[in-house]
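One protein chain is absent from this view; the other protein chains keep their places.
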Amino acid sequence: MLDNLSLLVEFPAITLDVVLNGLLIGAIFALAAYGMALVWGVLNIVNVVQGELVVLGGYITFVAVQYGLHPLLGLPLSAAIMYGVGWLIYRGVIFRVVDRDIFISILATFGLSILIQQLANLVFGAEVRSVDAALGSVHFLDGMVTLANVKLLAFLLAIGAGAALWLFLRKARLGQAIRATAQNPRAARILGIDTDRVFAATYGLNAALCGAAGSLAVMAWTIHPYMGLPYTIRSFMVVVVAGVGNVGGVVAAGLGLGALENVAGFVLGVEFQIAFVFALMVLILVWRNLRAARQRSHLE
Amino acid sequence: MSRLSDWHIAALLALTGIAGPLLLPALVTQFAFLWLMIVFAVTWDILGGRMGYNSFGNIVFFGIGCYAAAVIQRDMGLPYFEGLALGLVVGTGLAVLAAALLGSALLGIRGHYFAIATLGLTVASGEIAAGWNYVGAGSGMALPLYPGALGERELFFSYSLFAVAACCFLLCRWLYSTRFGLALNAIRDDHDKADAMGLRTTPIKIFAWCIAAFFLALSGGLAANMIGFIDPRDVAFAGATFGVWMVLMAILGGKGTLWGPVLGAVVFHITQEIFWTWLLGWQRVALGALIVIIVVFFPQGIMGWWAERRARREAA
Amino acid sequence: MKKLVPGLILAAALIFGGAGARAEEPGVIKLGAAVSLTGKYSSNGNFTRKGYDLAVKRINEEGGVNVGGKPYLLDITYYDDESTPARGAQLVERLIQQDGVKFLLGPYSSGLTEAIAPVTEKYGIPMVEANGAAISLFQKNYRYLFAVLSTTDEYLRPAVDLAAALNEDPSKLRVAMAFENDPFSQDVRAGVMADMERHGMKVVVDDKLPPELNDMSATLTKVKALRPDLLLVSGHDKGASLVIRQLADQRVNVPMLALTHCDSARIAETFGAAAEYALCAAQWASTLKYSDPLFGSAADYAALYEQTYGEVAPYQAAESSAAVQVFADAFERAGTLEPDAVRDALTQTDIMTFYGPVKFDETGKNIKKPMVLFQVQDGKYVVVYPQAFAEGEIRWPTPAWSERR
Partner (left out) sequence: MSALLEVRNVTKRFGGVVANANISLGVERGEIAGLIGPNGSGKSTLFGCIAGAHAVDEGDILFEGAPIKHLRTATIARLGLIRTYQQTRIYGAMSCMENMAISAREAQGGLLSLLRPVPPATSRRAADLLAFVGLHEKREEKAARLSFGQQKLLEFAMALMNEPKLLLLDEPTAGINPTLINGLIDRLRRANSELGVTLLVIEHNMRVIMNLAHRITCLAHGQVLAEGTPDEVRDDARVLDAYLGVA
C-alpha cells in the first residue's frame, strides 16, 4: 500500500492517469444512476435489477456487432431494445409492486436480477464479452496518461445524456408528466395524467439509459453475466449521495465515485476495490444517519 | 393455529430431527442443511419479521462463525473436538461483538436504506475476507478432517445443527412471549412512536441482532466443518445465496409468525432439492422466478395466506 | 396445517425416495460428476461436461469397457454445483449416498475440487479429475484423488524459464504479476514465485484481482510506470480478456506478456492485433503429437469435438475426455468394480492418450505431461515451448505499441 502511494508521488502523471480514467468510468456509473434516480423518484422503487439492465444492454451491442453492425450503432440499438425490455418488465412485474412496501420492490427486483443473470448465462455463456470499437486512444505526458477514445466517447455521451434527460424532464410533455407524477401521483391522476403509462415510460427510459451504459461498457471494458450487482450498488450510492431529483448531482457523484474507486483500487490494491465501494456505501449511509440524529443527541 | 397442531408440528420436527438421520441415512446431509436453513430463517425473522428491519447482512455473522472456527482449528493445535468447541466459543463471541458494534452504527438507519446498507456490509465482508491473506484470501480455508468413523461425521453435524435450530427456535419463542417481543413489534409498527413512548429502542435493537448473530455464528462454525471448505464469497459471506434465501424463506413461510420461518425453510429446502434434481442447469432461473412470484403474489407468506383463509371461512 | 404436513412428508418421500431407489442396471458403470453448468465457471464447466460426454460416447461406441470379461457401458450422472464449493460438496455426498455412484469425475476449478476431495476421501470413492490443478490439492495426502492435468505451479513456469533463457542476466529481470484472488491463480503465483526466486528476478507489481473484476487499469498503470520486463496474468477467461483489451487501450508496453486461459477466452479471435505476441500457458493443444487408439491423434480429437459440438476444442474439454479414458483403463486393469481395487489400479496407470502421457505419482498428480506455451502469432495460436513440440520461433521482445501494425 505504501509503495503504491509513493508511486503516485514519484510519478504525478500517473495520479492524473488514475484519476482521469476513474472519471471516465464514473460517467458510465452516472448514466446508470440517472435511471435509478428516475425510477426511485417516480415509482418509489429501489431497482435492484439496474445492473442487469446494464449487462443486457451490453449483450445487445455485442450480439449486434457479431452480426456485423458497427459498434457505435449498437448504442442506439441497445437503448431502443432496452426501452422495450424495460416496458415489458414493468408490465410483467414492476406495476404489481409500485404501491407496495419498498422492501417488496427490493426483493422482487432482486429476484428479477437473479433471473436475468441466469438467463444471460444460459443464452450468452459465462465468458467475458467485449467489443472492439477500434477507436484508438489518445496519450500525452510522454505516454504516461492514456485515455481510450471510446472511454472519452462514453464520457461525452453520458454528459450529453444527462443534459438531454434534464431538458426532456423540463420541456417535453411526457417529461413534465413524469415530474408531476413524481411529486404527487394522486394529484397527477386527478389532473388527467395516465400515471400507469408514465410509470411504464419511466421504467422504459431507465432501461434505455442502462442499455446505453451497457453498450458503452462493452466497448470500453468487458461484460459478463454476473457483474450486475456492483453496478446496482454504485447507482444506489450515487443516488443516495446526490439525491433523487438532481441530475447535475448525479453526474458529479458518479464521476467522483469513479475517480475515488480507481484511486482506492490503485492504493489499496485491486483486490480491495469492490470492498472499498461497498464499505464506502455503508459509511455514507451511517454518516447520513448520524448527521440526521446529531440534531438532538448532545447530552445522551 | 390451534395449540394442538402447534404441538403436532413440534413433535413431527423433533421426530424428524432425532429419527430422520437414522431412518434415512442417505439424507443425513440434507437434514443437516435443513436445520441450517431453519436457523437462517428463524434468526432473520427476529429482525426482519418481528422488528421490521429487513437485513441482507445477517450472513456476515455466519461468515464470522465459519472463519473463527477455521482459524482456531488451524492455529491452536488442539485436537479436533476441542478445537471445534473453542472455535465455536470464539466465533459466537466475535459475532456478538460485531453485531453490537455494527448494530450501534447501522441500526439507526431505517427502511430500505438499512436493507441496502446491510447488503453492502455483506459484499464488503466477503471481499475483505477474500483479500486477507491471514484467512487464506481468495483461496478460502480447508477445515480439518473429522476424526470419527465413516458416516459418523454427518450424524454428528446433523444432530448438532438440529440442536442449534431447536435451541434457537425455543429461545425465540420464549423471547416473543416476553415484553421484549412486544417491544420488537412496537419498533416494527412505529419506530417514532416507540421512541416517543420512552422505549429504549437502541439497546433493544442491538440485543435482537446479537441473538441472531449468536446462533448464526454457532451454525456457521458447524456448517464450515460439515462442508469442509470455506470460500469467502460462496460459503462464508454467501450473500447472493444463503443471505437472500434466509429472507425468502421467512417471507415464504410468513414473516413475523412463530412457525412461518420454519415452514418456509422446510418448503424452500425441499423445493430447492426438486429444482436441483429435475431442472439441471435451469434451477437458478427457476429460483429467480420463484423469488419474484413469492414476493409479488404471496408477500404475506404461507401463514398469512392460512390466516386469511381461516378468517374468510369464519366470516362466511 | 393438518393437511399440509402429511402432504409435505409425501412430497419429501417422493423426491428423496425416487432418487434413492433407482436401481443400477447390469452392464452399466455409473460415474458421477458435479460440474458448474451455471455460475461464474459455467463456460468451462460446460467444456468439462462436453469432454466427459464425448469420451463416454466414444468408449460406448467401441463396445464399452471390458471388466473381468464382461462388457460395461459408461454412464454419467451430473449435477450442477453452480460454481459454489458448498453446493459441490453437498452434491457429491448426494451422488455417493443417494445415487450410489462409486466413481467420480472431477468438477471444474481447483476451489471446487478442494471442497469435494475430503468427501470422496471419506467415502473411499476414487475421483479422477481434470480441472483442479492447485498444487495444494496434492499436499494433503489424498489417496483417492487423481489428476490428469499438470498442476497449477507448472502453468506459467515455462514463461519464466523462457524469459530467463532469452535475457542475458535473469537476475536483472523485473516482473509484474496480476493474479486473480482464487485458489487456482494464487497457486499459479506460488509456482512462479519459486522459479523467480531461483532466477533472482525482482517482483515490482504483485496485485490480486477480484473475481468481479471488470477493470484492470489500476494494475496496468503501475505496469506502465514501472516498466517491467515480464507481465504475468492469471484470472481465468476474464483476466485474459481484460488484460489484452486494456493493454491495448492504455498503450502499455511490456516486452513479454504471459497469461493463462487465453485460448478459452478466445483472445486472438476477439481482439485481433491487440492479442499478438501474448504467450499463453495451456495444458494441451490440438497440434501436439500425442495419440491413442480411441480418439487417434490430438488433431483427430479436435476434429471430432468440433464436428460434435460445433466449436473449437478447448484444453478443458480434452483433459476431461482424458480423465474418462484413465478411468476406463483402470476398470479394465482392475478387472472388478470394487472402488478400492480400481483405486489401486489407478495408482499403476501409465498410458498414452491423445491428451498426453498419464502417470500418477503417490500424491495423485500426473507427472508425465508437460505444460505448453502458445504464442499468438498472426491471429493463430502457435506452440513455442517446450522445444520438442514447438511449431514456431518465439517472437520477442514485443515491440512498443507505437511501432506495431
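A few comments on the model shown:
Per-chain residue numbering starts at 1, and chain names A, B and C are given in the order in which the chains are listed.
The rule we apply is simple: contacts are C-beta pairs under 8 Å (C-beta built on N, C-alpha and C of every residue); 3 or more make two chains touch, one makes a residue touch a chain.
Remember, predicted model here, so these are calculated numbers, not experimental data.
Contact with the undisplayed chain is limited, among B:A10, B:L78, B:A105 or B:L175, to B:L175. In the complete complex, the hidden chain is touched by one of B:D75, B:E152 or B:D189, namely B:D189. Counting over the whole complex, chain B has residues 175, 177-180, 182-183, 185-186, 188-190, 192-201, 203-204, 207, 256 touching the chain that is not drawn.
The working rule: only the chains that are shown with their structure count from here on.
Taking each chain's centre as the mean of its CA atoms, C is the chain most distant from chain B. Among all residues of chain C, those that touch two or more other chains are 38-39, 181, 208, 210.
Contact with two or more other chains is made by residues 118, 122, 229, 269, 271, 274 of chain A. For chain B in complex with chain A, the residues that touch the partner chain are 54, 105-106, 108-109, 111-113, 115-117, 119-121, 123-124, 127-128, 130-131, 137-138, 240, 244, 247-248, 251, 281-282, 284-285, 287-292, 294-296, 299.
On the side of chain C, the complex with chain A involves touching residues 38-44, 46, 178, 181, 207-210, 212-219, 221-222, 224-226, 237-238, 241-242, 245-246, 249-252, 264-266, 270-272, 274. Interface residues of chain A facing chain C in the complex, by the touch rule stated above, are 4, 7, 10-11, 14, 17-18, 21, 25, 118, 121-122, 125-128, 130, 132, 137, 139, 143-144, 146, 148, 150-151, 217, 220-224, 226-227, 229-230, 262, 265-266, 269-271, 273-274.
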